[in-house]
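Here the complex is missing a single protein chain, while all its other protein chains stay put.
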Amino acid sequence: MEYGEQDMKKLFYPLLILSLLVFSTGCNIGQSKPVQSEDFALGTIINQEVYGANAKKASDEVAVKIKELDELWTINNQGGDINKLNNNAGQGYVELNPETISILKDARKIADLSGGVAFDITVAPLVKAWGIGTDNPQVPAEDVLKKLVTLVNYQDVLVDEATNSASLLKTGQMVDLGGIAKGYIGDMAIEIYKKNGITSAFANLGGNVVVLGNKPDGSAWKVGIQNPRGQNGEIVGVVSVADKAVVTSGDYQRYFIKDGKRYCHIINPQTGYPADSGLMSVTIIASSSTEADGMSKAFVLGLEKGMELVKRYGKAEAIFITNDKKIYVTPGLQGEFQFEDATNEYTYIQNR
Amino acid sequence: MNKKKRDAVIIILICNAILISLLELIIPVPIPIPGVKLGLGNIITIIAIVFLDLKDVLIIVFLRCIVVAVLSKGITVLPFSLAGGLLSALIMWLLYKKMSRVFSIKGISIIGAITHNMAQLTVASLILRETVILYYLPILLISAIITGLITGSISELTVREIEKRGNFSGM
Partner (left out) sequence: MNTRIFKIGDKILIVSIAIIVVILMLLKTVEVNPDKQLTAVIKQNGNLIKQINLNDLKNPEYIHLNDGINQVILAEKGRIRFLESDCPNQTCVKTGWLTKSGDKAVCIPSKVVITIAGYNKQVDIFSY
């Protein structure tokens, strides 16, 4: 048999369609490789995964920026902005980096949301007295704590934007950005990615997650929520998110046990004691990572009041895990939250 | 055009399709993939495509699927057989009418088998709510070549024999 040119032409399109069909399903495996990086900063591990042409440049830029801000903001770094601010407490304004002024303003805004009952950066004197997360944590005497609590007031952080300076009103007052720095840097990382034309990336700042866009295959990022009593990486559920921050505050992150009692690193600014509100963890999902970080301190308020605060804020969804291993999820998140508890110890309370 | 003879042929083909599909259940399939089978019913589909209209072909496939589902595997598998059977019949009909100069019946049968298995796995993915197509794709393509060649060759021989004897002429 002979085959003319016409037959070949006829053959071309069906074969083209067939191979397109097959490859469109096959292509997903051959995704472009992301740039993955791991750095140590902010007292934790920073993971990044960035896709796209400028991925390397963007993730390097983020890593450099994090180191820079880490030096400015670490409370014990001599010559750093926060160290300067604390040393000059009660002695008037000191000039600071514009970035520091910006985070202090953000901290004020978030503290205002709860009137300082959940989140307050001036909690530092208490944090220092407890020393949780350091080599020698201790339970301070009650009268010491009583005295220190009077120093806690976020409204005493005075910021003068015109001169890029700030001050602490009373001697002995101290600022600790530990409850907001990772959140703030998360937002900053996203800005740097965007500036570099990146459309798909995530940064994990020691458990504070920010994601940009969707995964390269178009699906949502799957963020696992840590089981508060499980091993690292053991989860109780997964949230699917795009363009969001996922921040968890829990009693398991840093704590010490004395006389059978568990003291966690999140100090209630009102009582001076580590939070003991019946919660094991609070996860906040919001567009702003700074605000999510701050809102996650709703942890100190307990389930009822914490949920109320999240509702009042209005721009976040949340997952609350209580001591009796019940998981509560805000209504807006229920479609995106998948309860996945391999231990069979948790209960997912759906109707609330 | 003899409509009565045509109807008789359709009925004979439906009966044959059902019988042959039931017969196939006895033959063990070495590949444990949901929906993958020899597809002997395909032989009848191809004969129908060669000698009858598209409408008749689809009727034959449709009735075969329903009867076989009821008689053997239960009604739960019906969506699978229908999706696979009808779609592959449609594709094979198109190929036979438009492309039979480039594809022999064997080639058409292979493509029919691929379509059949893909459609079944798509329905399976929908029911399981999990994508299983990609995972099974390689083995599915290989088995489609083998089963497609077997059924295609049988169909070709049968079609040639029918043409030679003129059994279906004058419809």
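Things worth noting here:
The chains carry the letters A and B, assigned in the order they are written, with residues numbered from 1 in each.
The rule is simple: a residue touches a chain if its C-beta (ideal position, glycine included) is under 8 Å from a C-beta of that chain, and two chains touch if they have at least 3 such contacts.
Nothing here was measured: the structure is a model prediction, and the numbers come from that model.
Here the missing chain is touched by one residue of A:Val209, A:Leu279 or A:Ile327, and it is A:Val209. Among A:Val50, A:Ile132, A:Ile190 or A:Ile225, the one in contact with the hidden chain is A:Ile225. Mapped onto subunit B, contacts with the missing chain fall at residues 32-35, 73-74, 76-77, 80, 99, 101-104, 106-107, 110-111, 114, 124, 127-130, 132, 135, 137-138, 141-142, 144-145, 153, 156-157, 159-160.
Panel shows subunit A; residues 1, 3, 7-8, 11, 15, 18-19, 22-23, 26, 29-30, 47, 49, 202, 204, 206-209, 211, 215, 221-226, 232-233, 235, 238, 246-248, 250, 253, 283, 338-340, 342 of it touch the chain omitted from the view.
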